[in-house]
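The complex appears here without one of its protein chains, the remainder shown in place.
Just so it is clear, A and B label the chains in written order, and each chain counts residues from 1 on its own.
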Amino acid sequence: MDVLLQAIASGLLIGMVYALISVGLTLIFGLMEIVNFAHGEFLMLAMYAAFWGSLLFGLDPMVSLPATVLALAALGVLTYYGIIARILKAPMLAQIFATFGLGLLLRGLAQFFWTANFRTVPDSFLAGLFGGTVRVGAVSLGVPQIAAALLAGLAFAGLYLFIRHTRTGLALQAVAEDRGTAALMGINSDRMFALGWGLGAGCVGIAGAVLASFYYIYPSVGVLFALIAYIVVALGGFGSVPGALVAGLLVGLVEVVSPTLFGFSPAYKYAVVFGLYLVVVLIRPRGLFGQF
Amino acid sequence: MSALLEIHGLGKRFGGLAANRNISFDVNEGEVVGLIGPNGAGKTTLFNCISGFFPPSSGSVRFAGQDITGWPADRVLHAGLARTFQVVRTFPDMSVRDNVIVGAFARTRRLAEARTIADELLAVTGLEYLAAAMGNSLTIAEKKRLEITRALATQPRLLMLDEAMAGLNPLERAQAVELLRTIRGRNVTIVLVEHVMEVLMPISDQVVVLDSGAKIAEGPPATIVNDPAVIAAYLGGKYRPRLEATDS
Partner (left out) sequence: MSGDRPTAAMRQVSWAWVGLIALAAAAILIPLMFGGVAQLNLLVLVLLYSSLAQAWNILGGFAGQVSLGNAAFFGIGAYTSTMMLIEWNLSPWLGMIAGAVLAAVFAVIIGYPVFRLGGHYFAIATIALGEIMLIMFANWGFVGGAVGLSIPFIRGEDRRPADSWLFMQFNLNREGYLIIGIALAALVTVIAILIQRSKIGYYLRAIKNDELAARTLGVNVLRYKLIAIVISAALTAMLGTFYAQYLLFIDPETTMRLELSVLIALVAILGGVGTVAGPLIGAAVLIPLSELTRSALGGAGNTLDLVLYGGLIIIISVFQPNGLVALTRRGGKGRSTALPTDRQEAMAEEAPLLGGGDGR
């Protein structure tokens, strides 16, 4: 029982991080129906930004977080104007592969310049906080994981409020709904798309800075996280922000709880997650929160 | 002898919205039947229900004596019922000829035969000179003509045309009417959706009028144009109570 509680708590915590990584992806898709296949590499770059900030300037990932987020947002905007804006009207194949190519390029460059070695941020603030773990009853949780989940929650709340309650957020929604009509209302969809990419990449920046505090950093670190993010987004319904949150938690839970519950090797946990995705889309092709 | 197409009590709901309500009418072999109604009357929904794009919520569709209610679109086509779209859907990255060949493959497995069918029909509809052009390089009138040619290549007994005239200039419209006459001469029954009445009247044998999802009138064009309910539907609801009062 305690083992199960422990698994549930851990699952929910990692699920929050998955949700945060995924929300940027779903935001961009909801806005312009393009999947950013370089999403994992964005995350990887954010983690390296935190790592280099710590190594070169002695800044803790939490201190450099704003800079990381800004850098990532800039990368997102740059990606939009440099690549995405040029392929908006291209066939779907080109759309899929353009960002895929960007991902490969970034990963290759990271490997070339920073080697494939695993890096960690030594003595990060989050890892040392409260001795690193907290016990609640029989459940012991890592402080970095809790902080990550809390930050993810905050980011989610902020994003939600921004989209629902600011003029710019409403303009974003309008563009997502109908580009043409939004344009008639005087909304520049090009700028909204760029903003979407900035926001989406910025969210990844937060996730990367947090993950860098307690996770290994290496060039292909983003691959698995991105895969999970695609699953989360598809599961939650492409373009649905609440869907990303629920699906992120669900994936985190399934990943950690299922090996405990059914007693198979954790090595298969991702196979179970991908399997879950296939089952869900079989029943609900548009995902849990997807439209029609 | 029963009619070629029998619509009986057909209804379609989208959530709380009833797009079609209890619609019944017959289409006899060899006729040209016009289906008219103001925007939002449910014409396209009716088309989609009949042609298998979504199953009706109630009622039945019989075609050539067979109950085809709820059949998927490709099966409906093989039963002998073809359709075109209001917003043209030519295959953009295929040549005009290849567009038609896809249609012809509904009746043959052999490419040579499909080509023969396609070339023959391109000649009939006057698109031969464009046979090699790509689908996305056509004007809207050419695209509509291509869609009709493509549908004819499936050798249908009944052809349903969704706004085949919309967006055409007067010359193109006259040519389209000419084409319909040709098609009719090939023993293909036609159901024609338009919301502009004038287009339909000269070529229709029967006219069915829809308004707000229900059938409000049916008959030969001459009687339909004088039908008070139809006039009300076209002139607007303001006149309806008065007209209905005089009607009863």
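Observations on the model:
Definition applied: a residue touches a chain if its C-beta (ideal position, glycine included) is under 8 Å from a C-beta of that chain, and two chains touch if they have at least 3 such contacts.
What you are looking at is a predicted structure, and each value in this text was computed from that prediction instead of being measured.
Considering the full assembly, A:Val35 is the residue among A:Val35, A:Cys203, A:Val221 or A:Leu288 that touches the omitted chain. Across the entire complex, the residue among B:Val32, B:Cys49, B:Ile148 or B:Leu168 in touch with the chain not shown is B:Leu168. From the set B:Ala18, B:Ala133 or B:Ile216, the residue in touch with the chain omitted from the display is B:Ala133, counting the whole complex.
Touching the omitted chain from chain A are residues 29, 33, 35, 83, 86-87, 89-98, 100-109, 111-112, 116, 223, 227, 230-231, 234, 238, 265, 267-268, 270-271, 274-275, 277-278, 281-282, 285. What chain B contributes to its contact with the hidden chain is residues 51, 53, 72-74, 77-78, 82-85, 87-95, 97-98, 101-103, 105-106, 109, 111, 114, 129-130, 132-141, 143, 150-151, 154, 167-169, 171-172.
In this section, only the chains that are shown with their structure count from here on.
A straight line joining the Cα centres of chain A and chain B is 48 Å long.
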